[in-house]
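Let me give you the structure first, and then I'll get to my questions.
The other protein chains are all here in position, but one chain of the complex has been omitted.
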Amino acid sequence: MTKILDSLNSSSPLVDVRDLRFGYGANDVLHGVTLSVPRGKVVAIMGGSGCGKTTLMRLIGGQLRPRSGKLTVCGESVPELDRNGLYALRRRMSMLFQFGALFTDISVFDNVAFPMREHTGLPEVIIRDLVLMKLHAVGLRGAAQLMPSELSGGMARRVALARAIALDPELMMYDEPFAGLDPISLGVIGQLIRRLNDALGASSIVVTHDVQESLQIVDYIYFLSEGKVVAEGTPDEIRASKDPWVHQFVWGEADGPVPFQVPADTYEHALLGACGA
Amino acid sequence: MRRTTIDIWVGVFVVIGFLALLFLALRVGNLGSSKLQSPYLLEARFDNIGGLKARAAIKSAGVVVGRIESITLDSKNYQALVSMRMDDRYRFPKDTFATINTSGLLGEQYIGLEPGGDPENLEPGDVIKKTQSAVVLEKLISQFMFNAAEKGTSGDK
Partner (left out) sequence: MLDRILSFFQAVGAGTISAVWRLGFAARFFGMVLILSGSSFRRINLTLREVYFSGVLSLVIILVSGLFVGMVLGLQGYDTLARYGSEEALGVLVSLSLVRELGPVVAGLLFASRAGSAITAEIGLMKATEQLDAMDMMAVNPIARVVAPRFWGGVISMPLLAALFSAMGVLGGYLVGVVMIGTDSGSFWGQMQASVDFQRDILNGVIKSVVFGVAVSWVAVFEGYDSDATAEGVSRATTRTVVTSSLAILGLDFILTSLMFRG
């Protein structure tokens, strides 16, 4: 009971991450990440490729287990949940995968209907109306009977978005929602993320490295580098930031605090040493 | 719409699959013809059973009337003890004569029953007294050769 009250208490953040550590084998990915996602807000997690953004999201979704640290979602400690508890929690969140991850063997309509049919005992008539409403929200009601293979990349992602909001989640997570889209589709997805978040009263986490698009739609930004939060702030603070790391990332400079070269021994040694070996 | 076509095809598949099984059981196998009705057991002792095997047929006048249940060696008198599972429809007189025969020159061996004239029938669990062992080809040949040499004495015991 206290848990429910706690999760309803709007002042506590929906997702709270404290000093989270994680690694695959001997290879550490996250070295103590701390961040929180307030209710009703859209939060972006940015960083270069391979900095642990997607790993962090999988930890929040409970697909991976952290080595140490605190991780609560809707007031529940995710690493301590068993399979049933995890599945119960996952019904309240949803995740948009990088390329949509639509089920390729069923139609767009059935894709959106999938979570409803699996989790609700609703009659088919109501499911039909709900699916059409969700598809209408992403502007693809006309594509209901198409198969996923007949969709463009942007359309597939919008269908996946419709499927992600099928059960009106409290937490939406987007894994690279802008990757590989043309500017128009990119703008459409960006606007949808913002509009759906506000319409559903949900909170959103957007993992991305697309700075310009996300600066326009999100409320707060965390920069992640080498498994740590290196900078954070509202979009205005980020734009005005004098931090060299943030500056390099936002303006897309090739060299800076993030070196162009992967750490290695000296160039001369590599070229000349090879002859001697 | 697509679901119904799948259902129909699966239905057709399962039905013809079971028809194939039925075909194998009834037309290819002997399930229909030789299913023994409430069988009863009989026993018989043989000096030598030759190549007789468990589950071989028991025939009378060429008709299959039972199957061999098991074959063991009686360690007291070193005879083969054959247990036979008989069809309940057929009863045989007490003095029935059991022989081990071969179907064709190289075929499988089976037990042939030749009914005698006793008014009383064999009861379940009874032992057939009169038996004839399998014909062992090598013995036959050697007997023939001895016969030729000695010019006398009947072969069969």
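As written, the chain order gives the labels A and B, with residue 1 at the start of each chain.
One rule holds for everything that comes next: a contact is a pair of C-beta atoms (placed from the backbone, for glycine too) under 8 Å apart; a residue touches a chain by one contact, two chains touch by 3 or more.
All of these numbers come straight from a predicted model, not from anything done at the bench.
Q: Which residue from B:55, B:76 or B:89 sits in contact with the chain not drawn here?
A: B:55
Q: In the complete assembly, which of A:12, A:98, A:225 or A:241 touches the absent chain?
A: A:98
Q: Considering the complete complex, identify which of A:90, A:134, A:158 or A:209 is in touch with the unshown chain.
A: Reading the full complex, the residue touching the unseen chain is A:90.
Q: Can you list, in ascending order, the subunit B residues touching the missing chain?
A: Subunit B touches the missing chain through residues 3, 6-7, 9-10, 12-14, 16-18, 20-21, 23-25, 27-31, 33, 55, 57, 64, 104, 106, 108.
Q: In the full complex, which bits of subunit A touch the chain not displayed? Write them out.
A: These residues touch the chain not displayed: 61, 63, 86-88, 90-91, 93-95, 97-99, 101-105, 114-115, 118-119.
Following the convention adopted for this analysis, only the chains that are shown with their structure count from here on.
Q: If you average the CA atoms of subunit A and of subunit B, how many Å lie between those two points?
A: Result: the chain centres lie 75 Å from each other.
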